[in-house]
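What you see is the complex with one protein chain gone and the rest in place.
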Amino acid sequence: MEIPYTVSPRPDTGIHNGKLGIWLFLASEVMLFGALFSTYILLRTSAIDWPLGSDNLNVPLGTFNTLILIISSVTMVMAWASLMMKDFNKYKLYMGLTIFLGILFLVVKIAFEYAPKFAHHHYPSTNTFFGIYFVLTGLHALHVLGGILVNGYFWGPGSKMWKKAPQQFINRIEIAGLYWHFVDLVWIFLFPTLYLL
Amino acid sequence: MALMRWQLAYPEQPIPWKVFALVPMLVGVVVFFIGRRKGPYLSMAGFIFIGIGLLIWYFVLGETRMPEGVMLPEFYNSLGAMHGTIMVFLGIVPLSVGAFGNYVLPLQIGAPDMAFPKLNMASYWVFLLGGIMMLSSFFLPGGAAQSGWTSYAPLAVISPGQTVWLISMICIITSSLLGAVNFITTIIQLRTKGMTWMRLPFFVWAQLVTSFLLLLAFPPLEAAAVLQLMDRLASTSFFMPSGLVVSGQVLTEYTGGGSPLLWQHLFWFLAHPEVYVLILPAMGIVAEVIANNSRKPLWGYNSLVYATVFLGFMSFIVWAHHMFLTGMGATMATFFQTTTMIISIPSIIILTALFISLWGGSIRFNTPMLFALAFLPMFGIGGLTGLPLGLAPSDIHLHDTYYVIGHFHYVVAPGTIFALLAGIYYWFPKMTGKLLNEKLGKVHFWGSFVFMNGVFSPMFIQGFAGISRRLWDGGTTYLHAQPYLYLNEMISVSAWLLGIFQIPFVINLVWTLAKGKKVGDNVWEATTLEWSAAPSPPVPHGNFKSEPEVYHPAYEYSLKSNGRDYTPQNEPLKG
Partner (left out) sequence: MENTDVQEVKRHIRVYLYTFSALAVLTVVTVAAASLNVAVGTGIFIAMVIATVKGTLVAGNFMHLFSEKKLVYLVLIITVFLFFVMLCIILSTINDQVLSVS
């Protein structure tokens, strides 16, 4: 017997298995980043003094990175839309753009934000501000990396599924998109919290 | 544990470690070979860990742990921390959720498989990786973690062995998260035709709520583990307060500004729901076995379901009753006390419904039923003894004493473990097509029952006397403990006898697998789909020969006079 509802939605819930699965996973991620946000709030409210984000972090670069991620979210959803309109080449273009923008985000972060910090002897151990900054952005960056790898797989070897099982492939891209948008969403909260406040 | 009990019984005397080493290793090897031939990897991994958890020191014996055979306090603390960690995260959860959940759940809802088979396998391998790492920590230079399974900062940040513990926990937590996603999706999406929510066996409801607890409560601990890892490896100060003095010297590598309390909050935010993760699948198993062996529907099925869901929600807002002694103000103490008292209500509803289910039943006292019946009073004692702990004023005296150890072991050991044993005896014929020997089963049961109580009931007395937990010498240095130290030896002897009475069980498993005779597909004459619609063992891919359809609620026993005292869920309605 085949596992039902892997591609077509189940009538009473209205969704297919993968979609429920990814939303459940994203719920757990909300709790993960939520715990770290709570840590940030707690450490900051109980601190004697706390540095201003803009004093220690590069706001223009942070803004640039924010826009990069937002654009990549658009290209990601356009990749899915292209598949819905059966345009595989457009899909490849948009997915490729998404991956490129993700890599750009990481390059800016690591080469132009982290590296200068370390050069100036600002490490996670310097104070709790830097500690929570590195953990929050570092964990986020790891999630970006994970997304890049998954998207890369779907751009490359995984895209063969388009020929054999197009609807299932569209579902997978939608699910990958949901993850990618979530990563963007976390950054939308991280950026003002760390950089601007 | 056996080692620890010897230490507590006879502190400062050399321990006959050779005996302790060889017996469980033998058992572990036997169990492993059994597991290789049959499906449920996780049940075997669980058993192996429980076995190995006792005695890997055979390899680590050395001057740093037991010079001249006398146990050092640090090693005792390691054993304590690892015993807790291994039993909870590598023993009970894999057995009750990973093994029973994965095996029984799809069968009970009429599904051909779990929703995401590859994710399931990923979840297993990450668990195994985490488990092996956790056990390997005994062999590392600093030894295994020694700050309790609770790993409170700042002690845990500066103690040896903790780094591997943290990394292993991250793996184990990830495994549980992936598993939870799988379970919830499977239950919601893959119920077969006619399997409405209120026709689900109670075991499935228990697994659903358990999975939600795992999904939403584990991530904060994962975050906290990352933070503690950063504290250890990158000298951050998330949990390190300013100006901490250790052994008379101020710690200079930490800038301070952190909050040890934050660790406790994040830890217990998970660890309280975790204890409901430990008990809910067990209650599910007991419900199945009781309904089946009393030949009656479960009493109050609807209340059971609502109580379980309510319990799940409440479990998220009681956690700081583990922290009453941290200087908590009266307002929050009142809050947590109140929520803790409220959460006892659904537990009582569940226990009562299970008790009442027996009334007027035609009870079959087979081995699974004996364990399930014993679960009821044992869990009752565990739950009742929790009440003084949930109330702040009494908790002030009982916190961190042996009373707490007695309480939680009653819930988990003669509670959950008995339920798991009931499940093994009950579902063994499903997995293998063979019935375990009843005589050996009864010997196993009675020995376990008597000696479980022998181990854990004296602990309440010791706790009232004020003997603290986690003392490597069992309290010998304290004046107020002197009149009650004799109980240590009694507890230890009970513990070893308890261990010996597990041998008939292992023999039973091996012998039945090798030589047992085959029984029919539905040997217990049960109504639920895993018995009535699937062969024993189930079809390897797909579970069922054809897709079952459900027409009846889950426990239609003795309701129709059609020559049988049960109506399987998938039996079509007559014309």
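Think of it as A and B in the order they're written, each chain with its own count starting at 1.
To be clear about the criterion, a residue touches a chain if its C-beta (ideal position, glycine included) is under 8 Å from a C-beta of that chain, and two chains touch if they have at least 3 such contacts.
The structure displayed is predicted, hence computed values, not measured ones.
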Contact set of the excluded chain (shown chains only): A, B
Among B:T326, B:S362 or B:N562, residue touching the chain not depicted: B:T326
For chain A, residues in touch with the removed chain: 13-15, 19-20, 23-24, 27, 30-31, 34-35, 37-38, 41-42, 45-46, 54, 59, 63, 66-67, 70-71, 73-74, 76-78, 81, 84-85, 177-178, 181-182, 184-185, 188-189, 191-193, 196-197
Hidden partner interface residues of chain B, rising order: 188, 212, 216, 220, 241-242, 256-262, 265, 269, 316-317, 320, 323, 326-332, 335
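Please note the rule applied: only the chains that are shown with their structure count from here on.
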Complex contacts: residues of chain A adjacent to chain B: 1-5, 10, 13, 16-17, 20-21, 24-25, 27-29, 31-36, 38-39, 42-43, 46-48, 123-128, 131-132, 134-135, 139
Interfacial residue positions of chain B with respect to chain A in the complex: 111-113, 115-117, 119, 177, 180-182, 184-185, 188-190, 215-220, 222-224, 226-227, 230, 234-238, 253-255, 257-259, 262, 266, 269, 541-544, 546-547
